[in-house]
Structures are given as structure tokens and as C-alpha cells.
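With one protein chain held back, the other chains of the complex are shown just where they sit.
After this line comes chain A, so read on.
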Amino acid sequence: MTLTEPAVRHTDRARAVLHRVATDERRHRQRQRALVWLGTAVLGIALLLFWQFGLGLLVNPRYVSDPATVLARIGELLAGGELLAHLSVTLGEAGAGFLIGVVAGLVSAVALTSSRRGYEVFEPFLVAFYSIPKIALAPLFILWFGLGTTPKIVMAALLVYFIVLVNTATGLRGVQPGLFRVCRVFGASRRDLLVKVTLPAAVPAVVASIRITFTRAIEGAVLSEFVASTQGLGYLVARASRAFDIATVFAGIVVIAAVVMVANGLLRALESRLLPWHGGRVHG
């Protein structure tokens, strides 16, 4: 008695049917994809046209630049090298804060969840710190750490830290108990359980939190620059707005948005590369 499924043999007719269905499906998908692209393009152009011609009717046109001017200003800033200098400062602060926040968040989460009572002791404090609008701390950080990059890194790291900590701790605590029981009988040591069960099980939550927090790192850096700084994209925007240089304000905002989108795209690609076993996409 063999118990494997019998190999499927196709007749010519069946092969023809399969071929037709496959072709239809391919065509259908292409059409759907084209529709989505078209819709996206139409909406994008409509938004730009509204900005160019419509926005001035709603608010004081003196404070509304237009897409053409903003694009030209981005070009000027790029050519002058100013934009790249500010961008690299902000990215440096955000990147450093991000790395510190992620590493500290992961380590704290593993440490806290390794004992259940330990987590319960820390939890109310975590919730309290998590609830503080961190930007309210920015003036303090400036007083403590000066006008340089340090307060920006601290702010970025802090925003990242709590999100990574809470998400990772949730992931670590949410592992199916059955996995533990089976693996313990299989002979897993405490270390085996951590390395081969707990950590991998928490990976989706960790990766998702890492992706969403890169945006927060940039936010933290830019907002701190707003409060007080001498360089960075936040400084560029803040200085321009004080000088009523609206085109530059918009240029800065557009660049920040573009940077965040590119970073998100890269992290998303990395995420699906890192988690081939995860059937669905992880949502942050």
C-alpha cells in the first residue's frame, strides 16, 4: 500500500485548458496592475495641479509656493551642496539614534521578558515613559546636551527605543506555549529555547517595529533640529520659515518625505527577504 498521492498525468485536452486559464489569469493581472498605476498617476497629477492652482484660493497665496518653484528650489539647494550637507547631518543623527534605540530596545526586551515577574515590575514605568510626548523633552535635551548632534541622537533613540521595546516584548511573550513544551521534551536547554524558539518567534514583531521606527528616528532628529540647531533638514526648514522663504520650507518637507519613503521601501524589501517563512506581510 503506497500512501503518497499518485502523480498527476495530464491529457492534451487538460494541458490546453491549463494553458488557457494561465494565459487569461496573466492578462487579467496585467490589466489590474495597469489600472492601479493609472489611478495612482491621475491622483498624483491632480494633487500637483491643486497645489499649483487651487491651494492659493484657500489660504494666503503669499505663503503657498507652487510645485514648479519648489522643484526649482530643490535643484538650487542641491547644486549649492547645501541640501546634501543638511541631509547628511539629519540622516547621521537619525541613523545613530536608530541603531542605539534598536539595540537598547532589543536587549531590554529580552532582559525584561526573561522573567515574568520582572516584566510586571517594570511595566507601569514603561507605560508611563511611553505616554510622555517625547517632543516635550526636546528643550531639556538641548539644555543638557547642548546645540550639537547629541540631543538629536538622544531624541531619535528615545522614540525608537520604546517602540522596539514594547513590540519586541509583546512578541517574546506571545510565543505559543505548545512550542516550548514540545521543544523542552525534545531536550532543548534554556539557551536553545531562547535562541531557537523565542527569538525567531519574535522576529516578525521585531522587524515590523524596526521598519516603522526608522521613520520615527528621522522625525525625532528633525523635530529636535526645529527646537534649536545650526544644521540639518529641520534647521533648514525652521530657518526658511522664519524668513518667510516658503519655497525652501516646502523643498525641505518634500526632501524629508522622500527620504522617509525610500527608507521605508528599502526596509520593506529587506523584511520580506528576512522572513521567507512568514506567509503574509507584516504590518507595522
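Going forward, a contact is a pair of C-beta atoms (placed from the backbone, for glycine too) under 8 Å apart; a residue touches a chain by one contact, two chains touch by 3 or more; residues count from 1.
Going forward, contacts and distances are computed from a predicted model.
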Absent chain [UniProt protein name; select from "Cytochrome c-type biogenesis protein", "Bacillithiol biosynthesis deacetylase BshB2", "Transcriptional antiterminator" or "ABC transporter domain-containing protein"]: "ABC transporter domain-containing protein"
Touching residue (missing chain; options A:V64, A:L99, A:L137 or A:L179): A:L179
Omitted-chain contact residue, chosen from A:A109, A:V197 or A:V249: A:V197
Hidden partner interface residues of chain A, rising order: 1-4, 176, 178-179, 181-189, 192, 196-197, 200-201, 203, 275-279
